[in-house]
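The other protein chains are all here in position, but one chain of the complex has been omitted.
We call the chains A, B and C, going by the order they appear; numbering starts again at 1 in every chain.
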Amino acid sequence: MPVKNGKQYIDRINAQTVPVWYKGKLVTGNRSDHLAFAGLMETQAKMYDMQHDPLLAAKMTYASPVDGKPVGLSFLPPKSVDDLERRRISINLWSNMHHGFLGRSPDYMNTAIMAFYTAADLLSDLSPQYAENLKNYYAYCRDNDITLSHAFIQPHASRISGQIDETKDAIAAKIVDRTPDGLIINGAFMMATQGATCDEIFVYPSPSPAPFDDENPFAFAFAVPNDLPGISMICRDTYAADSRYNYPLSSRYEEMDNIVIFDHVLVPHERVFFAGDEEMSSRLFSGSHFHIYAGHQVLCRYIAKTEFILGTIQLLTETLDQVSEAHVIEKTARILAGLETLKALAIAAETNAIPDGRGFLLPAPKPLMAANILYPKLYPDMIDTMQLLASSGMIMIPQEEEFQSDVAAHLNTYLKGTDSTPLERTALFRLIWELGSGSFGGRQTQFERFFFGNSITVSNRLYAAYSKDQTYRELVRSFIAGAE
Amino acid sequence: MPVKNGKQYIDRINAQTVPVWYKGKLVTGNRSDHLAFAGLMETQAKMYDMQHDPLLAAKMTYASPVDGKPVGLSFLPPKSVDDLERRRISINLWSNMHHGFLGRSPDYMNTAIMAFYTAADLLSDLSPQYAENLKNYYAYCRDNDITLSHAFIQPHASRISGQIDETKDAIAAKIVDRTPDGLIINGAFMMATQGATCDEIFVYPSPSPAPFDDENPFAFAFAVPNDLPGISMICRDTYAADSRYNYPLSSRYEEMDNIVIFDHVLVPHERVFFAGDEEMSSRLFSGSHFHIYAGHQVLCRYIAKTEFILGTIQLLTETLDQVSEAHVIEKTARILAGLETLKALAIAAETNAIPDGRGFLLPAPKPLMAANILYPKLYPDMIDTMQLLASSGMIMIPQEEEFQSDVAAHLNTYLKGTDSTPLERTALFRLIWELGSGSFGGRQTQFERFFFGNSITVSNRLYAAYSKDQTYRELVRSFIAGAE
Amino acid sequence: MPVKNGKQYIDRINAQTVPVWYKGKLVTGNRSDHLAFAGLMETQAKMYDMQHDPLLAAKMTYASPVDGKPVGLSFLPPKSVDDLERRRISINLWSNMHHGFLGRSPDYMNTAIMAFYTAADLLSDLSPQYAENLKNYYAYCRDNDITLSHAFIQPHASRISGQIDETKDAIAAKIVDRTPDGLIINGAFMMATQGATCDEIFVYPSPSPAPFDDENPFAFAFAVPNDLPGISMICRDTYAADSRYNYPLSSRYEEMDNIVIFDHVLVPHERVFFAGDEEMSSRLFSGSHFHIYAGHQVLCRYIAKTEFILGTIQLLTETLDQVSEAHVIEKTARILAGLETLKALAIAAETNAIPDGRGFLLPAPKPLMAANILYPKLYPDMIDTMQLLASSGMIMIPQEEEFQSDVAAHLNTYLKGTDSTPLERTALFRLIWELGSGSFGGRQTQFERFFFGNSITVSNRLYAAYSKDQTYRELVRSFIAGAE
Partner (left out) sequence: MPVKNGKQYIDRINAQTVPVWYKGKLVTGNRSDHLAFAGLMETQAKMYDMQHDPLLAAKMTYASPVDGKPVGLSFLPPKSVDDLERRRISINLWSNMHHGFLGRSPDYMNTAIMAFYTAADLLSDLSPQYAENLKNYYAYCRDNDITLSHAFIQPHASRISGQIDETKDAIAAKIVDRTPDGLIINGAFMMATQGATCDEIFVYPSPSPAPFDDENPFAFAFAVPNDLPGISMICRDTYAADSRYNYPLSSRYEEMDNIVIFDHVLVPHERVFFAGDEEMSSRLFSGSHFHIYAGHQVLCRYIAKTEFILGTIQLLTETLDQVSEAHVIEKTARILAGLETLKALAIAAETNAIPDGRGFLLPAPKPLMAANILYPKLYPDMIDTMQLLASSGMIMIPQEEEFQSDVAAHLNTYLKGTDSTPLERTALFRLIWELGSGSFGGRQTQFERFFFGNSITVSNRLYAAYSKDQTYRELVRSFIAGAE
């Protein structure tokens, strides 16, 4: 099956049997009818439908090398600047649909699996079969438009245990057995965002050091359908509500986060990308340029989100008659400068793209790493600006039900805007509230801040990329030496 | 009736008949049973009960000058440093009960009405009756332990209308008629926090300029029971939930905000403090030293809240095994310095208290104004610190129901802390989430930022207090002149 | 004469007769021998020599359209992306020579006069002669490699006077008379940086409103040689010193600032670009895209300066053995992200260049405006970082004379670095001190902060560029309307 449509997406998820726990109960019935998933699934269904829209299909798909049928452009391994541009255009189309609020928009994991594919040959050092498995899995995802989540991070207790516990009782995720049919995996993973609204899950923990010499049971990567026996998922409380008026963002874009439990799950051999080799774990990861390829997708998303917040702030200051106040000009201009920066970094990433040495064209790493340093500051700063401008007006906001009740007349008298009806004005403030004060917005801020790791981790990527380069040190050394 | 107890507080509110709209429907039944009010009312009931606790009564009450019966200490007009200290001790007792999360803890408005009382004689310039009304009302509140809300701010449209609309159609709150029984008032007020969980409401809008010469219909102040015909209240959505485990803060401390509508309400003459005189409006306000007396109560609340957040951050970093990391030390130390600052400003406010010229002792204004400038930065900075330290651990947190379900065993394995059970560790993170990412926390941040007005307004109070003082300019002038 | 060399540059300045006041005395003798000018003139002489270097000439010059002789590339009005690139390359060569410390590197004013030239035809509305004058002057500068300063800003008292004083006594710069030979100009100008080390001066004040109806005596623009009778210049104290070891920056790059007095100066008609028309003043200015063309030159300079400071900080942290400390990584990475941002904005400015409608190709304005918003923050932040890293080591630093004295042995024992000699290590700290604590560095910080105006002014340029664009507002409006 080539690119799927929205209905197919929903049908597949609804057909899943993986146990999903919500507030202590198993989710039953169609997942697409459950408050915690319905809005998001509707949004993603629309996104998949775009791939079939005659006006957009050419911009969103390319011909599969297997059978020539249309597959999603975010699966395309770029070999030219034109490929990078086509990838960007298709990613933008989706980003402008969800305005950047979906951190796990399908193109994110499509890009990820593509990235690992470009490095598959590294696995041949361990076994040609591993390389084959990864290539096959990539082709399977691409040709079946698999919606994928990932599990990279383990709970704190698992990580501690993996580092210090040399016994069999270590609770860090590990291979507990190997059978003719596959590996038996036990452990838990945090933060599989959208776990329950995806088809499959890609598992690739940072391995703890091996407790004994020969093989490291903590080192492995694989991908499996959610439905395998022994897998279960636990949800946090949902921030979604069903009124699009009252909760314009969470009713559309709330992505559930999950803890995923692997309780002695049998992972078939053909789905294993490597196992037992700690060194390969980091070699494949860095060799895949995951952070660079994904960083390109993420930057497109950043831009869409920034534009949306900018528009919101522009409408806010118009409504408050403050467009010409000095502090509004200064605060807004910093967001504008941020938007220009993101757009320029995207241009630079493509303009300075470099061959990866394996036949693919890698977007320039440094501008993308810079974006990953800047946005975790820019995003909260924008929200901060919005909060400061909205001030106490962000606190007391009625809901749509009031406008249909006996007090509607009072609201229509007292809540009108200069150029907007009371209902429109209130809708704007509900959006601002969700973004700047509600639980959905709270998670967005935290999510953007730690998207690719904490500040040190993200800083260190760019720092390391510069550390071997003596250019600027040499320049100052020769200046000091008076050579000028 | 002297100080009331919790049951009396609840019974009075439940007996109210004022129409309260929540999500388009009238609230029916006991307000204390409604999700939006129950938790808060239970908390405030406990607070009122403290006044009857034999161990605390002496610290929380004093003898009414009318009949010697015990009345709340926050009503006491201070005449000595000892009075200030007694006020502070009683306010601290309540603040440490609600950890500073109640912006409208009853002592706030008790203090406010006391402040206006100290300036009542200013009203004699208009009419001795006005002064008498205000004094009587203060005594009534004190001797009946009235729970009061206030309405100072009007909706944006009303303010605009008041400034530009010279016709009778102006929607700014105004006196539309005067009858033998009282004034007829029409208009709407924003942000009567806790309106529906109080007995009465104190109304004192900033008057727009008079549209015609003789009397300004926008200038007035009065206080009335919530139940008067023509008053109605509109709620925002509640952030409260009933699980104390899942929502430890909002289940206890969620204060509802209201829009209050006055639809041709008859306000009895004896409840009017002045009417028609624009100049008196600002004269009484500044003469009452409202921001100073209230600022003293608010500072006690700030300290309690800061201590609670400090404790939360200390537990968080312990749980994450990060107490000796440099960035944790630096970030925590800034909060510690903030706490020391607040405590020192409180000491300075009492140490440097000044006679108000009318027989009362005013806490030193400048340290309190400084606190009001600092806390709207310190509070968000503390939350920011907590968010940065909690990082992605703040996103995926299960709820108590999971610990009672079939997946509990998994959670008990994977979510344990170093020195805490999985249930305790999760409880800490739920608290952190509510404070740093949930809707309750979002409102708290916004509320603290704009408690006494926006940054310019708050800055200007201290700036104005210094502007006439030539000391430091003179010092530099004489330095420049070389007189040293 | 085509591009000049260093000796020619120096000879021309030394031949000047304009009175230059330094510390209350007239500068006599060769200006190139005076402490306040010597280092800078030597640096600029080297820069002019580069135009004659066989290896660089092709990158720094192009053939004059008049006679085909080589003229400076920064005079080239760009008509293609290739032209923009050639301009950039030549600007970079000079920027990497002075490491961005010369705010008035000759390419800055070369670019400015080129910008005004592209808009010369606007002047024909007033008089074809004005347009002709401007074109002729541009060609004169280009073909004679004129070193130019500018005077746009008047002293505070002049500006106040111009706004309020309707009498003939207004001290704002103005036309006091018109004679057959030219205009008689009286007034003072602030901040003609490098006034005394340039050939000519371009004068273009922001005109005050006309005090009477017909002609505005405050509105004019012209350019004249420094030597005209009635012109005089006043210097501030110099920050330069002659030891390159002790003062590595100021001994090379100290640009003197001047107040320039016009005391009834006769400005020949052929050097007047317009006079008397207030509206033309702003029309020519904005029509010239001065801030955009100059912004392109400035951005190249920013990049060179950032690279130099980065190298300095890298050497500093190496010397202190701190390259792997978390706070060093975070702080340095922010500078790296800043550098990537500047480079990306430069690429975007060229990639998205737009025709100006008059046959020239304008670099994209928005990325350049963004750079002008970002750098006045980035630069002080970098200096701040350097100060925090250097800590108290930046205070007690000996000078080269000590290393030649009897105490040298002690210094050689106690001041050695891990990988550097005591003399090298001390040289690095002297550089850091000049940049982060000395008077030269203090001026640099202030200069970068206010290069193109204060924060509001600079912010407003980008804000205005976005204000008519409804794209993002429309996007949010349609989102709110639920059209998605």
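Here, contacts are C-beta pairs under 8 Å (C-beta built on N, C-alpha and C of every residue); 3 or more make two chains touch, one makes a residue touch a chain.
As the structure is a computational prediction, the values presented were derived from the model and not from experiment.
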Residue in contact with the excluded chain [from C:P70, C:P155 or C:P225]: C:P155
From B:T332, B:Q387, B:S405 or B:Q444, residue that would touch the chain that is not displayed: B:T332
Sole residue of B:D242, B:D321 or B:E424 that reaches the chain not shown, by the stated touch rule: B:E424
Sole contact to the chain not displayed, among C:N246, C:T385 or C:S459: C:N246
Hidden partner chain, touching residue among B:I89, B:V176 or B:I373: B:I373
Missing-partner contacts on chain B, residue numbers: 97, 99, 244-245, 248, 252, 307-308, 310-312, 314-315, 318, 323, 326, 329-330, 332-334, 336-337, 340-341, 343-345, 347-348, 351-352, 366-367, 369-370, 373-374, 424, 427-428, 431, 455-456, 458-460, 462-463, 466-467, 471-477, 479-480, 482, 484
For chain C, residues in touch with the removed chain: 21, 23-25, 153, 155-158, 160, 171, 188, 190-191, 232, 234, 236-237, 246, 257-259, 261, 263, 320, 380, 384, 387-388, 391-407, 410-411, 413-418, 436-439, 441-443, 445-447, 449-450, 454-455
Chain not shown, touching residues in chain A: 326-327
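We adopt the following convention: only the chains that are shown with their structure count from here on.
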Reference chain C; chain at largest CA-centroid distance: B
Separation of chain B from chain C, taking each centre as the mean of its C-alpha atoms, in whole Å: 53
For chain A paired with chain C, centre-to-centre distance based on mean C-alpha positions, whole Å: 44
Interchain centroid distance [CA atoms averaged], chain A/chain B, Å: 40
For chain A, residues that touch 2 or more chains besides their own: 455
